[in-house]
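Below is one structure. I have some questions about it.
Only one protein chain is missing from this complex, and each of the others stays in its spot.
In order of appearance the chains are A and B, and numbering begins at 1 in each one.
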Amino acid sequence: MRLLNKTLVGAFTACVGFGAAAAYADDIRVGITMRMVSENGQAYGQMMMDEIKGINEAGGINGMMIKATLMNDECKSDKGVANANKLVFQEKVHLLIGSSCSSVTLPIVDVTAKAGVPQLVPHSTNSKITQKGSEWIFRIPVSGRYYGGVNAKYVGENIGTKIAYICAADAASVGDCANLEKQMKARFGVEPAYRADVQEKEVDFRAHMQKIKSMNVDGILVAALAETMARALVQSYEAGIGADVRRIGSSSASNAPVPKIAGDAAKGVFFAAAYAAADQRPIAKLFNEMVKSRYGIHAPDHDFSQAYDLVRIMEIALKNANLTGSLADDRTAIRDAIANVKGYQGLASGPISFCADATPQCRDGNRTAVLIGYTKGGEDFETEVIARVTMEEDFGLE
Amino acid sequence: MSFLSKITDFFEYLAKRHRLLPWVFAYVALIPLPFILSALFNEYLIDLVNRICLFILLAVGLNIVKGFCGQVTVGHIGLYAIGAVTSAVLSLEPGGFGGALGFGWPIWLSIPSAVLVTACAGLIIGLPSVRLEGAYLALATLGLGESVRIFIAVTPALGSSTGLMMIPAPSIGSYTFDSFTSYYYLVMTAALVGIYFSFSILQSATGRAFQAIREDTIAASVNGINIIKYKLLAFVLSAIYAGLAGALFAHMPPGYLHHNNFTVIEMVTLLLMVVLGGIGNVWGGVIGAIVVAIAYDQTKDLVFYFMDRPIVIQPLVFGLSMVLLVMYMPRGIGGWIEDFQRNRRFIRKSEERASGSTRNT
Partner (left out) sequence: MALLEILNLSKSFGGLQAINNVSLSVKENTVHGLIGPNGSGKSTFFNLITGVYQPDKGSLIEFNKVDITDKPAHFIAAQGLARTFQLLRLYGELSVLENVMVGYHPHTKYGLLAPLFMGSEVRRQDKLVKAEMIELLEFIGLAEHAEIPAAELSGGQRRLLALGRAIAMRPKMLLLDEPGAGLSPVNVDNLMATIMTLKERYNLTIIVVEHILKVVMSTCETISVLDHGQKISEGNPDFVKNDPAVIEAYLGKEMADDDIRLAMNS
């Protein structure tokens, strides 16, 4: 029983302990909540922390240090909301960064809007995030509403309008399929030439491929998670569909397993993203080398570049914000400073600009997607930039 | 020891006056909690307490079917999901922002309806228990619970991959329960009433029938207990708890639901609360929920730097400490409580005996 008493006392002390953690008056507090479960998820968070450390070592923001707190939300909305609440109300952060998954970012938008804390979105692409009317939200990635249009525009103008669709049942692929179908109809007035809805982890696509072969299509959309997509790509060649029929990948095509598993079948597959590792600009080459040497990752995907761009934009905004020491005022000042970022040229496929209105036109910073094609499959896969497509500000809004 | 004894003595004294008095007292004592927390610490702790209250509802409900009645269920989280999604969909406006199904019902109607729907679902999840036991029952309920989640995940009308968003917060007239503090009174009331009902059940013929089934099903049936009826009743009762917890979770700001809030991992966390608390002990389940929720929250931002690289070690710390707890405290915290109560009874008896003998001489 003495043990129980001790435990109670201990619990109480712990309570006191975690209440007192707040407020270092001269720091700029930044909270990060991200998915830290996958190998890359770890690396994204790690890179942000490293970059923030770099800013501090170079003298900080006008003499102030950035104190960053990194939390794992496991890509779960309840945990992400709890993290956001903790960061906002306990750590009293000036700025919140999060999250990786759209399903986590969506509810956090309401948390930051209500509490009045600027939020920078590193990875989420769901178009509804910026449509909630929050003044506090800023998105670094390309919004989902642009991607659908980018694919449709490029496919219709350069490949043809007779497209076969293979759609796996996972959430991302279902969305990718629907987006392309909708945009092809809106832009060119065509329905899918063929559509197959398959299971999330389907293994046998041969019957579908035979039918598609007999239809003489211009292209095939393979919307599926990485391993499933790789299998479908391999089987499309086995069925005898020639390389002149272009394979269009869904968003998962940027994942390394696709070229690694599909091998030669990955060659010629293209997809839309916000960053191409094959980018020839010096800044991109330096970045690729940095990621390779620090984290041992070959050809970083756009989630790396977006995390990096985010820290740079944050740095610019913090330097321009007039911080007074009052938390509420400083949060507003940082929000306005981010809204003033115009034409930032970083790693991203296009310039990132924000403005003051709480509208998606203002808060979806990057409107340019880059179309990336695999030129070589296998372990040492290679990519090329096929095209850059910039969309109109209000594209895809109802 | 003496401190705890005094509290227990006090509550027993209250209970002698009127059986509801200790509960009323506890309720009144809990009213100022959010103000104390935000004055002494910060507002976030109120949010934490709110989530703990939901966990308490879930754990106490799970305890009815698993602890009292001895039926292994891994489908509880599916019931939680049904309660949450039903109330959300019923209360969302048709054709709303999220693009999901909506009926625009008032929340005070959608929550009871969700509880009712969940109770029916509890009956279905309980059906395998009529024929199956142990690991087989666990598998069957796991399948049912997980199929609920997958159904939500593949149905755009129920949120699918984007989730259900902008679920309204409850309101009375112009007052809306959208702050941590106001929501606290909703979930705290629900949790306290839930605990009270759980005790009412345990200390009645219904509760004794549940426990008899847990201890020996054949003997229970021969003692006149309708096994099927009581097993299903246990499932339905626990479903009511899960449904209420789910509905309250759905409407808790920021009012967002996603199917990955209801996975097997969440179910395991729930089981952990009940096991850590001590199976079959109501207070054990409550304390288990509190301990697990706080432990989870406190290990969240533990970042361990290995060769200058941040590694989030929460899963490791959390998992390891729980393994140790379960290994070295198999009866859970409830075991302590039972020992404590028995010691007190023993001491009181011997005191009575001593005073009785002096009177005799």
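Note that in this section a residue touches a chain if its C-beta (ideal position, glycine included) is under 8 Å from a C-beta of that chain, and two chains touch if they have at least 3 such contacts.
Values in this document were obtained by computation on a predicted structure and should not be read as measured data.
Considering the entire complex, the omitted chain makes contact with B. The chain omitted from view is touched by exactly one of B:K6, B:R19 or B:R131, namely B:R19. Only one residue from B:I150, B:A219, B:L316 or B:I347 touches the chain missing from this view: B:A219. Only one of B:P34, B:G207, B:G285 or B:G332 touches the chain withheld from this view, namely B:G207.
Seen across the whole complex, the unshown chain contacts subunit B at 19-20, 197, 200-201, 203-209, 211-212, 215-216, 218-227, 229-230, 233, 280, 345.
The rule we apply is simple: only the chains that are shown with their structure count from here on.
Centre-to-centre separation between subunit A and subunit B, using Cα means, comes to 36 Å. Residues of subunit B that touch subunit A in their complex: 1, 3-4, 40-45, 47-48, 51, 97-98, 153-154, 160-163, 165-166, 249, 253-258, 260-261, 294, 297-298, 300-301, 303, 309-312, 314, 336, 340, 343.
Those residues of subunit A whose C-beta lies close enough to touch subunit B in the complex are 1-5, 11, 14-16, 18-20, 22, 36, 42, 45-46, 49, 69-72, 75-78, 81-83, 85-86, 88-90, 92, 102-103, 106-111, 114, 126, 128, 131-132, 169-172, 174-175.
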